[in-house]
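All protein chains but one are shown in place.
A, B, C, D and E are the chain letters, set down in written order, and residue numbers restart from 1 in every chain.
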Amino acid sequence: MTEDGIRCDGRRVDQLRNISIKVGVLKNADGSAYIEFGKNKILAGVFGPRDVHPKHMANQDTGILRCRYHMSPFSVTERKNPAPSRREIEISKVLKEALEPALILKDFPRTVIDVFVEVLQADGGSRCAALDAAAVALADAGIPMRDLVSACAAGKVADRIVLDVNNEEDQEGQADMPVAIMPSIGKVTLMQLDGILTPEEYKTCLQTAIGGCRTVYEIQRKALVEKYFESGAQ
Amino acid sequence: MTEDGIRCDGRRVDQLRNISIKVGVLKNADGSAYIEFGKNKILAGVFGPRDVHPKHMANQDTGILRCRYHMSPFSVTERKNPAPSRREIEISKVLKEALEPALILKDFPRTVIDVFVEVLQADGGSRCAALDAAAVALADAGIPMRDLVSACAAGKVADRIVLDVNNEEDQEGQADMPVAIMPSIGKVTLMQLDGILTPEEYKTCLQTAIGGCRTVYEIQRKALVEKYFESGAQ
Amino acid sequence: MTEDGIRCDGRRVDQLRNISIKVGVLKNADGSAYIEFGKNKILAGVFGPRDVHPKHMANQDTGILRCRYHMSPFSVTERKNPAPSRREIEISKVLKEALEPALILKDFPRTVIDVFVEVLQADGGSRCAALDAAAVALADAGIPMRDLVSACAAGKVADRIVLDVNNEEDQEGQADMPVAIMPSIGKVTLMQLDGILTPEEYKTCLQTAIGGCRTVYEIQRKALVEKYFESGAQ
Amino acid sequence: MGSTILDQLRRDKITDLLKQGKRLDGRALDEQRPLTIETGVIPKANGSARVKLGNTEVITGVKVQPDKPFPDLGDKGILICTAEILPLADPNVEPGPPTEDVIELARVVDRGIRETEMIDLHQLVLLENKSVVGIFIDSSVIDSAGNLFDACSYASVAAVLSSTIPKYEIKDEAPVLVEGVTSKPPIKTLPVSVTMARIGDNIVVDPSREEEECMDARITITTNSEGNICALQKGGNDGFSVDQLIKCSEMALSVGTKIRKRFEQLM
Amino acid sequence: MGSTILDQLRRDKITDLLKQGKRLDGRALDEQRPLTIETGVIPKANGSARVKLGNTEVITGVKVQPDKPFPDLGDKGILICTAEILPLADPNVEPGPPTEDVIELARVVDRGIRETEMIDLHQLVLLENKSVVGIFIDSSVIDSAGNLFDACSYASVAAVLSSTIPKYEIKDEAPVLVEGVTSKPPIKTLPVSVTMARIGDNIVVDPSREEEECMDARITITTNSEGNICALQKGGNDGFSVDQLIKCSEMALSVGTKIRKRFEQLM
Partner (left out) sequence: MGSTILDQLRRDKITDLLKQGKRLDGRALDEQRPLTIETGVIPKANGSARVKLGNTEVITGVKVQPDKPFPDLGDKGILICTAEILPLADPNVEPGPPTEDVIELARVVDRGIRETEMIDLHQLVLLENKSVVGIFIDSSVIDSAGNLFDACSYASVAAVLSSTIPKYEIKDEAPVLVEGVTSKPPIKTLPVSVTMARIGDNIVVDPSREEEECMDARITITTNSEGNICALQKGGNDGFSVDQLIKCSEMALSVGTKIRKRFEQLM
């Protein structure tokens, strides 16, 4: 990083990478979204609410949410084995837990909502980008939501707290903190941290990430508005 | 191959390897057959029509056919891992699709017919030999059939179209085309091709293979007649 | 071994290693026991009789017994892969068959009794020690039993028949024979042998092992009595 | 899987129309759906393509990395083709190990490329018997609407054509990347897969999902630049007459010629 | 799995007959079913055998190939025995990973051969700690009608006896096949497995499937050429008295002697 805080990819410390979101990109899924977040290229598809298979997994009292985060073999530098890794299984779980607060599953007993995320190309922050796309895909599927979910990481690079750590920064970086919020309700629904922060840096990092989430939220909203209201489609 | 078309194992270009088929070789199976086709040694056993397990796989409208092609660890030069390979899974599928047209599954709703094929020793053309044995085993099980299924490969070796490619020829060969027909109905129910053929060679190869299938058919019929009508058994 | 029959760990040929059994060591299990048998450290936990999952495994006419013998990764010299090995699956089966004669499963149709054994540290004779703990855990769970099951191995080391072969002896040893009995009924419910014995040695070895089982039985009884009757607990 | 009244009505309609030589979506019998091919869509991969064939959509990425050769094949590089139907592509697909349908899909795509000898694998040897270049061609179906065979095949071929092969040098018998030097893959021929369905007595090219649901049998024929037939796979629960098989080979050659022109534009 | 009235009647009949010292198929209690052994049935394997024991039938193939020794066992060749019940052998067997019954079957057959030290594994070392000969003995049950333990064991022993071991030379620390030179495997003793079932108070040798269905417990005892007892496995959901266990060992020795003569004819 330069002395005046210009990062390896030219961004300021508080600047997001370029983000673009397209809504409704898949024909078979009930809802879908495609996000480019820096070099991340991620598809999210949603099915449901629909019947649960196998049936014994259905819950009489509530709908259930399932989430699968998967990386394409070609998405990373070294070809990835297509079978899901332990890392992907853990991320699937935290994504599910980040999305669930935004849904009203009690209204759909005995059903499942399936969220499938495919990372076609991975960069730093792929779980946040995946979550941003998944939330938009859920909205696109017409599923009632309390709020969107918007995610962005902050971290510590060269002793400074920076927004939205990219892949190069992550590898050299001192800390990475992915965060997701429900922007209107103001709750943090995903948070992880790898790396070392002082208590003060922890607070700054969290606030920085939340600032990023709010910017992402505007981009998510805009993408949905464009599809549903600008072009007159519905 | 010699100039006058004598092959490495002494056969003419249009000559099958030695084939022998025994019917009803297994005691527990509802129907069975053992074939020696060149150096191929293959067992086929049939169970059914019987109840489907797991039950959710049963179809209310029709019977289903399942097929498993499996190679013994000692069947090939290098010891084979006993777990089914992707190749074996694909061959199981094409065998099933080659046999199904000969069956009248609609008459047996909610049931399954299981065809299990074990390659004890493999030579070139093992999927065709497997199919020949499986068709006879189905007949031996007393399952109503529209027709038998008879299979044989043709191929291109040393720039000539030859019938029934053996293992040595296959390794040096330019093309291998396994074919199965329902001999009375005249339909081709299995066909694959690996290798390079001109459009003219393609036609010749197909006709050559079908010629082989018809010869195989006579051997299948003879094996069934011998069991059921010559020895007076039934 | 010395000339007067003193073994590498100081024992006489007919002497057991130190054994201690604690009953009711787990809070969640319906019954449990912890055994130290030489350097073996083994936990057994029992659940049931309880409903069977998956349901299709339930038997209308009788209860069923399931048994899982598992070794912790850190239980042996070379770290063990946590996935169950073929050896562990076989031992699980022989343990189940050794315990089943002592139970009255017909009285609990449609239910399962689950016995889970974890080898925290392994020494020679771990399957016998596991069985000793499992039988006590079944009793601790209040499950009606015809008899306890008591197990101990004998073997041949340095041309002598010895009781309770330890790990070092097993590696150098000529034979190892694990045996379990129902002590009151007098039936042998587990028996295996690896190694070479003359017919005469076979008889001596079996009798030696059974003598060991009877000593183990007293230790099992004492452990149960201590928990249920000495301290006044129930 | 269940068959609704609407499904049944659609099938009747498809077969009725075919008797008049027409298809539900208005295509001629030997007409493919619109095909778009976009390459370079995954910049981190060594090659990539996104193919749309009607509503079927596939993304393929190519990874090139040094590897050990297969035993007894020490004079050849490694070529591996896979295919996967992502669960977001189809409401009936569930995550998990590949089904027999997906294994067949991957193996047919693989053979189409392997048997035509599209890539000269002999040119991918770094140190005979010890070190070779491996080419991994992984296809992900992201929208499933019929004829995945051709869509995956086209995406795989296009991804390979768009690839760059990094340069490796051997040091101490181990491959070392030479930064900044790349080459095109050694292409010998252009394979084109053409899949046809038999519905009653009619053969239709590039069946849609609706057509696949009422087809009797399926055939995939791959041809090369020299006009030869190089790989073939019959599928489905019924058969073909010999005449139909010959007709199919002719259709595969004529349709293949058109598609091959599209590939040539990528070279 | 379900028990029909006929099953129940058969069980009653078996136990009734046993009270009179008779078996359903007319055999004496210590009499095996007819045994046929045929070797060389799989010419491509290094050794093979087809064994029929009554209606139970097994095919075993032996493959010999160079391998790396197990860690800490660098002075021994590798011996691996497997067993599989083919789904065509039994209406109740389903394809899939081995059940605990099959794992036990394979391990008991393996131990019978391993613990008797039938094959002198020290003679199978090519280069200590680096390269040894591996002997893979794979048994496939093709008709399952009781006592798979003995049928698989006999087929495995016969297949080994019929085997030829190719010659390998070490070049650059790697094994190279010497064409056309083979030897017999280094046999030290002949293991014979004898399986018995306890039904009530009776012990029967070589139980049929019908007898297995009503047995209380099972025992397999393997003896060697020197008249020793080398491997034993109790099975089944009940036990044996000590007297029964001693009687079983005597039966295993006497029946074993007869079977061993059959093996000697193969050498």
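Keep in mind that, in the parts below, a residue touches a chain if its C-beta (ideal position, glycine included) is under 8 Å from a C-beta of that chain, and two chains touch if they have at least 3 such contacts.
For clarity, every value in this text was computed on a predicted model and none was experimentally measured.
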Could you list, sorted by label, every displayed chain in contact with the chain left out?
A, C
Return the single residue from A:Leu120, A:Ala133, A:Ile161 or A:Met177 that touches the missing chain.
A:Met177
Of C:Phe47, C:Phe108, C:Tyr202 or C:Tyr217, which one is in contact with the hidden chain?
C:Phe47
Residues belonging to chain A that touch the chain removed from view
86-87, 89-90, 92-94, 97, 100-101, 177, 181-182, 186-199, 202-203, 206-207, 210
Residue ranges of chain C at the interface with the undisplayed chain:
26-29, 32, 39, 41, 43-45, 47, 50, 53, 68, 70, 72-79, 82, 84, 114, 116-118, 120-122
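Methods note: only the chains that are shown with their structure count from here on.
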Touching chain A and also chain D, the following chains:
none
Farthest chain from chain A by C-alpha centroid distance is chain E
Taking each chain's centre as the mean of its CA atoms, the one lying farthest from the centre of chain D is chain C
Tell me, please, which of B-D, C-E or B-E gives a repeat of the A-D interface, judged by over half of the contact pairs matching in residue number.
B-E
Could you grab the centroid distance between chain B and chain E? Build each centroid from C-alpha atoms only and quote it in angstrom.
32
Per-residue multi-chain contacts in chain C, two or more chains:
none
Which chain D residues touch at least two other chains?
none
So with touch defined the way it is at the top, what topology do the chains form here? Options are line, ring, star, complete, other.
line
Contact pairs between chains, per stated definition:
A-D, B-D, B-E, C-E
